[in-house]
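One protein chain omitted, others in place.
For reference, chains read A and B in written order, and residue numbers begin at 1 within each chain.
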Amino acid sequence: MDKKIKFVSLITDFGNKDGFVGIMKGVMLKINPDLQFIDISHEVKSFDLFNGAFMVERSLGFMPEKAINLVVVDPGVGTARRPIIISTKDGHFIGPDNGVFTPVLENEESLLEIREITNDAYFLDEVSCNFHGRDIFAPVAAHLSLGESLDGFGPIVKKPIKLHLTKPKFGRTEILGEIIYIDTFGNLITNIPNNYLTDKVQEIYCGKNICNLVEKYGGGFFRKLSILEGSHGYLEIFLKEFSASEEFNIKKGQEVRVKLK
Amino acid sequence: MDKKIKFVSLITDFGNKDGFVGIMKGVMLKINPDLQFIDISHEVKSFDLFNGAFMVERSLGFMPEKAINLVVVDPGVGTARRPIIISTKDGHFIGPDNGVFTPVLENEESLLEIREITNDAYFLDEVSCNFHGRDIFAPVAAHLSLGESLDGFGPIVKKPIKLHLTKPKFGRTEILGEIIYIDTFGNLITNIPNNYLTDKVQEIYCGKNICNLVEKYGGGFFRKLSILEGSHGYLEIFLKEFSASEEFNIKKGQEVRVKLK
Partner (left out) sequence: MDKKIKFVSLITDFGNKDGFVGIMKGVMLKINPDLQFIDISHEVKSFDLFNGAFMVERSLGFMPEKAINLVVVDPGVGTARRPIIISTKDGHFIGPDNGVFTPVLENEESLLEIREITNDAYFLDEVSCNFHGRDIFAPVAAHLSLGESLDGFGPIVKKPIKLHLTKPKFGRTEILGEIIYIDTFGNLITNIPNNYLTDKVQEIYCGKNICNLVEKYGGGFFRKLSILEGSHGYLEIFLKEFSASEEFNIKKGQEVRVKLK
């Protein structure tokens, strides 16, 4: 009983229109009716592993202890890519072994054990070729939540797949980063960690636009790009009460240049 | 106590913007605070009973046993259309008698009893003319979940309304079906059951485009349409890692032609 898990968080690219997510929840509740779900996002860009990994990173540390985190961004569904369970000090992560868990795997001190999911006793009776979220990942998560031990799901995985996440490049006179995510408000999230913002920074440009360094959203100048330490650990560019992305026509991948003194 | 129901699934065309669904949940929780909800979809196309019926069919069998399934796609709200409860071996279905429950009604061995909802003791005190989801269906679902017996809600319904769902047509040399749904990924769901895919199939066309027969999403050819046995029981046409609908400009209603040997 001690080992029972109550919370399952969900990140998928399934959208909210087609019923995929509700059906997965139904499958899990049939196995463990005491589960509670936390929807993080079902609007990961279709098939975009980098976007999925970004969402995984964002939510790390904010889910209840020991939660099962189900991440189904799975362009290779039905191919040989492995379904895996990653056990960490923070909780469990279940999904395809395609790199979407890179932020979890990079946090090495927290990693405990990785298993390939091969034991089909934990799958639905019929496994379709294109909805493993329902047929494999959901029932596996529910069985794991009931306290099944990890080694029953399959063999140890030694080399899980990691994405090559873009990191900022350091030069003598500047740091070169880029926009890696644009949120609902049109805020531009960079790949430059907040702690790179030191005394040595002189000016910051997003493409050709200078960014005013401020300490809060409300502190931005009207109609001018501003930059601040973002809530998810990375510098974030915004336009006071407007969409920076729309008004300045800035897309994912745009270069961000931090000029040093 | 035995008869208490814990889960209510929800399918509506209310969207997630206007607060309709949250307000319905609030109404239900005021009556039965132990309820748990499973949102299947709130993005059924406005007023589209066929789309609603499709979503009902998709989720059949995947919800927890005895769940109450609330379906509010209700273009005739405020008119004489009857609110009904359908009791089946799988659970209860509550919504308007407008055909949206056709897949439930066609599964005749599971049907137990159908009641018109007429007893306004189970409604909110004030019933508006245009939000029966809140004023009738939600409180009825919550009272039913508390174990109220079916006959208290109203009289038996003998002839519930069924939609005429399009079925594929058989010829000597071909089967003619059509695209009945397009999902978030741009996958094209046909009305041709998976089990029609026999040795006798020679070629499959979607409009003028030939579809390669494959066994999994990952197995598709790049830039060419593929077809496989879909997870919901119907043949499904897709484009590997892209939207088949967008790239080939295919809409709902497009003809699908299965040429036989």
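Here is the rule we go by: a residue touches a chain if its C-beta (ideal position, glycine included) is under 8 Å from a C-beta of that chain, and two chains touch if they have at least 3 such contacts.
Here the structure is a predicted model, which means the values were calculated and not measured.
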**Report entry** Given B:V77, B:A141 or B:A244, the one touching the chain that is not displayed
**Finding:** B:V77
Query raised in the report: Contacts of chain B with the missing chain: which residues?
Result: 13-23, 25-27, 29-30, 33, 46-47, 75-79, 81, 128-131, 134-135
Query raised in the report: Footprint of the hidden chain on chain A, which residues?
Result: 6-7, 9, 11, 16, 36, 38-43, 55, 58-59, 62-65, 67, 183-185, 215-219, 228-232, 236, 238, 241, 243
